[in-house]
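The complex appears here without one of its protein chains, the remainder shown in place.
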Amino acid sequence: MSLELVCPAGTPAALRAAVDAGADTVYCGFRDCTNARNYPGLNFDPDEMAEGVAYAHRFGRKVLAAVNTFPRAGDARPWHDAIDNAARANVDAVILADIGVLDYAATKHPELRRHLSVQASASNELSIAYYRDRFDIRRVVLPRVLSVEQVAALVRRIGIETEVFAFGSVGPMSEGRCFLSSYITGLSPTSEGACAPASHVSYKEDGPETLSRLGEVTLNRFSHGEPAAYPTPCKGRYVTHGRTSYLFEEPIALNAIDILADLQAAGVTALKIEGRQRSRAYVTEVVGSFRQAIDALDRGQGGAVENTLASVAEGQRQTHGAYTKGWR
Amino acid sequence: MQRSRPLAAATLSLIPSPVLARLTVLLNRAMRRRHPRLVANFARLDPAVVHVFPSDLPHRFAIEFGGGKMDVRVLRETGAGAAPDAEIRGNLMALIDLLEGRIDGDAMFFSREIEITGSTAVIVAVRNTLDREEILISDEIAAIFGPLERPARRIALRVDTAISRARARIAAIHARLHEADAPARDLSAETDALRAEVKALKTRLAKLDVRQTRADSAATGAP
Partner (left out) sequence: MTNTINGKLTLGPLLFHWTPEARRDFYARIADEAEVESVYFGEVVCSKREPFSEKDNEAIIARLEAGGKQVVRSTLALMTLDREVAAARALAESGVLVEANDVACLQEVSGRPHVIGPYINVFNEGSQDVLIRGGAVRIVLPVEATAATVRVLASRSAVETELLVFGRQPLSVAMRCYHARSHELTKDSCQFVCGQDPDGLAADTIDGTSLLTINGTQTLSNGYLVLLRELAALRGMGVTHFRLSPQHVDMVAVARTYRAVLDHAITPEEAAGDLAALTAETPWQNGFLHGREGLAWVESELSPA
């Protein structure tokens, strides 16, 4: 089986770009707090979602709707609407994280295929089995914390499809339950859908250097031209033992393009490209490269594709992340 | 497609300020006609004003959006008025890259070519909203001046590298043109006048280009 290429779309134009560049599947979210990339100007209204689905289906591709944040108490309506609108738009599956939202979708739209979002942080066979047995999830998006061997073991045991991250931001924290951004800004990624919301991000020139700040907290200082990441708390520099370092994660991007054969051998169903907040140009470039790599793999020419993605990688540097030894 | 940028940048930088002001009026109309969704998408953002300063033009632009409307205006040098929520500075080429969706949201804050001040949320909203629409600035100019389109594309294919070296001369021409101010006219007359002016500019550009190509050939010894 060929690896399914699952690509991000923050806008209808990016959805078309992803389809045109060879995505098998495109994932996107609605224009509100119901998805984990709730940034201003991004995402789809219900009509745009339906049009995007129609466009993808015309080319035989799929669209997944991410409804992967956690409803606030007393205010589940936007999340329920998102599920209903996704079903109405004829999406091929919804990507969910909250137990209550999963329950709603499974009850109200049993025929609508359900995937478990990485925001549910299901990192082992028992967790995945819990969601599989109760909400009939058909695919799990695995957290970016597992080695290829661990992925292979999970695939053998869980009996449902797996989707793994192949390119994009490296999330060192267990996702869906990281409260660092809300600790600093008061706005919760889990319920507002934005880690390091743009409203709280600022940049300040400081002589030859730039300071990036989140709320009242200085997260980084870098000189012009030095690679730096968008100031999420886990990509900042901190001081421990009097020494300054990227304590959690360097400005670096996950890129698994040269270990696709290993992931395929592990039994992975789908490869996920991260980056709904990135540009159309990013989508076109990354999707195109992965399309080539997967096609080459299918022809028995794995590793034949040159890795040319450094320029779009965060911080222009790349890692295999947890897939290979040494990252932890 | 990327080859259209130098031409578009050159064309814009050749246009004198009063003409540009009127051009902006036309651009607003064309934008509404050709990109109603873009206008609608800007209109549904939280209200904000962004000033754009192309470093190689003596003008700046104000983009006002949100609360159900969107407008682009050319600001007078000494234009007062409310402080913008955010400012974007950069050379025309970089700004056209931004407009045409080639600059990544994350990357744009670290780019040395574009400088951003003010509200990050407003800038992110602008970039994401622009990214929703496939825009080619050369097409927008062509759409206003119809007949220009084909020659413009032909020239675009040839001037790519030459034009940056011709930039100094263009700047000189621009400075001269900029001194001319035209009295107010009605819109159709204005359009005709603009067509004529741009045609003249285009011819000038083509001549520059030919001269540059010749110079290039001589330099490389090509036949």
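Going in written order, the chains are labelled A and B, and every chain counts its residues from 1.
Methods note: a residue touches a chain if its C-beta (ideal position, glycine included) is under 8 Å from a C-beta of that chain, and two chains touch if they have at least 3 such contacts.
What you see is a predicted model; the values in this text were computed from it and never measured.
Across the complete structure, the visible chains that the omitted chain touches are A. If you put the hidden chain back, the residue from A:Glu125, A:Glu161, A:Asp258 or A:Asp295 that touches it is A:Glu125.
One of A:Ser2, A:Asn90, A:Ser245 or A:Ser311 touches the chain omitted from the figure, and that residue is A:Ser245.
Residue in contact with the omitted chain (choice from A:Met173, A:Val201 or A:Ile257): A:Met173.
Take chain A: the residues that touch the chain left off the picture are 70-76, 98-101, 103-104, 120-127, 129-131, 133-134, 145-146, 150, 153, 172-174, 176-180, 182-186, 188, 190-191, 215, 217-221, 234, 236-241, 243-245, 247-249, 322, 326-328.
In this text, only the chains that are shown with their structure count from here on.
With centres set at the average Cα position, the gap from chain A to chain B is 35 Å. Across the complex, chain B is touched by residues 10-14, 39-42, 197-199, 201-203, 210, 212, 222, 224-225, 227-230, 277-282, 312, 314 of chain A.
By the touch criterion stated above, chain B contacts chain A in their complex at residues 41, 45-46, 101-106, 109-110, 112, 116, 119-129, 131-134.
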